[in-house]
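Only one protein chain is missing; all other protein chains are in place.
A and B are the chain letters, set down in written order, and residue numbers restart from 1 in every chain.
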Amino acid sequence: MVPRFWRKIKYRYDVVASYCENCGNYYYPQREICPKCRRKGKIKDAKICDEGRVLSYTILDGKCIALVELENGTKMLTEVCGKVEIGSKVRKAFRRYGEESEDGIIYYGTKFVPIESDKKQKA
Amino acid sequence: MRKVAIVGVGSTEFGELWDKSFRSIFLSAGLSALEDVGIGGKEIEAIYVGNMSGGKFIDQEHIAALIADHSGLAEFGIPAVRVENADASGGSAFRQAYMAVASGIHDIVIAAGIEKVTDANDPMEVLSTAIDQEWERFIGADLPAIYAIIARLHMHRFGTKEEDMAMVAVKNHRNAVHNPRAQFRKEISVEDVMGSPYVAEPLKVLDCAPLSDGASAVILASEEVAKKLCDDPVYIDACTQASDYFSIQNRRDILTFDAVVRASRKAYKIAGIEPKDVDVAEIHDSFTITEILAYEDLGFAKKGEGANLIREGETEIGGKIPVNTSGGLKACGHAVGATGIRQIVDLVLQLRCEAGKRQVNAEKALALNIGGSGATAVVTILSR
Partner (left out) sequence: MIGIVSYGTYIPRFRIRVDEIARIWNEDANAIKQSLGIFEKSVPDVDEDTATMAVEASREALARAKIDPKKIGAIFVGSESHPYAVKPTATIVGEALGVGNYYFCADLEFACKAATAGIQICHAMVKSGMIDYGLAIGSDVAQAKPGDALEYAAGAGAVAILIGKDPIAVIEATVSYTSDTPDFWRRDLQPYPSHGGRFTGSPAYFRHIVNAVRKLMEDHGYTAKDFDYAVFHQPNAKFPQRVASMLGFSEEKIAEGLLVRVIGNTYSASSLMGLCSILDKAKPGQRILLASFGSGAGSDAFAIYVTEKILDFPRNAQVWEKAKNGVYIDYGLYLKNRRMIR
C-alpha cells in the first residue's frame, strides 16, 4: 500500500480538485480527463476552499462519515470529527486516517470539523 | 438480432452453506437447470459466470475454466468466461449470454452466478471493494455507509421514515416464508427492524441484506432451439445495462441512480412497454432504501414518493405491482454474484406459474440488478 498511498499524498493532505479550463467545471476527487469535454478538456489541479456544508451523513462504528458540499459544485466524502446535522458548516482539518499496521506507515489525510461559530449562532 | 428464450432454470438454496464448497454449489445449480430443460449438458455451447470476488472470498481466480471442468464440460472444450460487476455480476453475465445467443454466435448457452462468501473471514469487507477504494473506502466508508448517507438525505428531503424502510424488510421476509430456497423463511415485524442495532445510521441490521452462499443458473436458447426443447419458454423482451459515476461524490443527485433510470427507460422502449405494464419485479434490495429508490428510478413512483408504494401495500403480493416475491436480497439471501441470476430464476417461475404460494398473475416481469452503490444497473424484461 505504500506506493498507492504516496502517489495521492498531494490530494489527500489537502483538498485539491480537478478543474477543466475548457468548460470551467470542477471535479472531486481528482481525475485525469474531463467527462464533459473529453479530449477537448484541459484538466488542472485546483485547491478548493477550506469550508463546506454537510449534505448528508451517517454514523459508522462511532465515526461520522459525511458527504460534504464544497464550492463550485464539488462534493467530498469525508470523516467529520464532531457532531453535525444536515446543513452544518464544516472546515477542513489535517488528521490521521489510519495506519498500514503497527509498524507500517501512517495514513494522514483531510477530515472536517464543525465550525464552532456556526454552532453558537444556532444555539 | 433474434429472439432469445430461457428454457431451464436452477438454483441452490441461499444461506450459510457451511458443508458445501464453491465447486459443489455451482454444480448443484447447473445440474438442476439442465434437469429443468431435460438435456444432458453436452449441447451447451458456452458458459457465462457472474462472480464478484472468487479471489477475495476463496482465493480462487480463473473460476470459469474451473467451473467448466467440474461441470464435466472440459471434455468438449467450450468457452467459459467470468463476468465481474460487483453484485451486478450475475445480471451482467446474463446479459453477455443473452447477447451471444441474440447475435447468432451461439444457439444455447448457460448463464450462471455463484458466490461462496462464508469461507472468507470478513465478507462485508470484500463487498465494500465494490466502492472506490481510494476515495471512499480509504476515508472509512463502506457499502452500508454509502447507502446510509443516501437514506438520510431521502428522509430529510422527502420525509421518508425509518419505519417505511423497515416495511420493505417486513414485506420481503413475509414473501420468503414460502420460498423453499430462501435464507430467512421467517416473518419479522416493523418493531423487530426498528429495534435492531444500527449498522450505519439510519440503516439497521434488519435493513441490510445478508451475505450468502449460493448459485443459480439459467439456460438460454434461440427461439428456434427453445421451441424444440420445451413447451413453455420465457422470452427475454429486453436486457439492458447502464453505468453511472462510480462514487456518490460525482453524482448530480445522490437520490437518483441514473444507471437504473437509463437502463430501465431503454428496456421499456425495447420491450414496448411502460412501467405500469410490469406485473411482477425482482428488485435489488441490498438495503431497504435501495428498493425504495428503485421504485422511483424504475418509474413505479415519482421521485420522492417511493415510500408511498410500501405504505399502501402496492408492492405486496396481491398489490398493484408485487416486488420481490422471492423474498428479495433481504430475505431470500444475497449471494452477491449469483443474485442477478437468482432474480431471473424466480421471475421465470412466476411466468411459468410455478411459484407456489407466492404465485401472482403475471405476463411481464422485470429484474433490476445493481452493482455496488449504483454505478452499474442491469434491467431485464421477461414475458411468457
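Definition applied: a contact is a pair of C-beta atoms (placed from the backbone, for glycine too) under 8 Å apart; a residue touches a chain by one contact, two chains touch by 3 or more.
Source: prediction; values computed, not measured.
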item: Left-out chain, listing which of the shown chains it touches; value: A
item: Per the touch definition above, residue among A:D14, A:E51 or A:E69 touching the missing chain; value: A:D14
item: Contacts of chain A with the absent chain, listed as residue ranges; value: 9-10, 13-14, 47, 81, 93-97, 106, 108, 111, 116
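Note that only the chains that are shown with their structure count from here on.
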item: Centre-of-Cα separation between chain B and chain A, whole angstrom; value: 33
item: Touching residues on chain B, where the partner in the complex is chain A; value: 134-136, 138-142, 144-145, 148-150, 152-153, 156, 198-203, 245, 247-250, 254
item: Sites on chain A touched by chain B in the complex; value: 4, 8, 12, 27-29, 35, 55-61, 63, 65-67, 74-79, 86, 97-98, 107, 109, 111
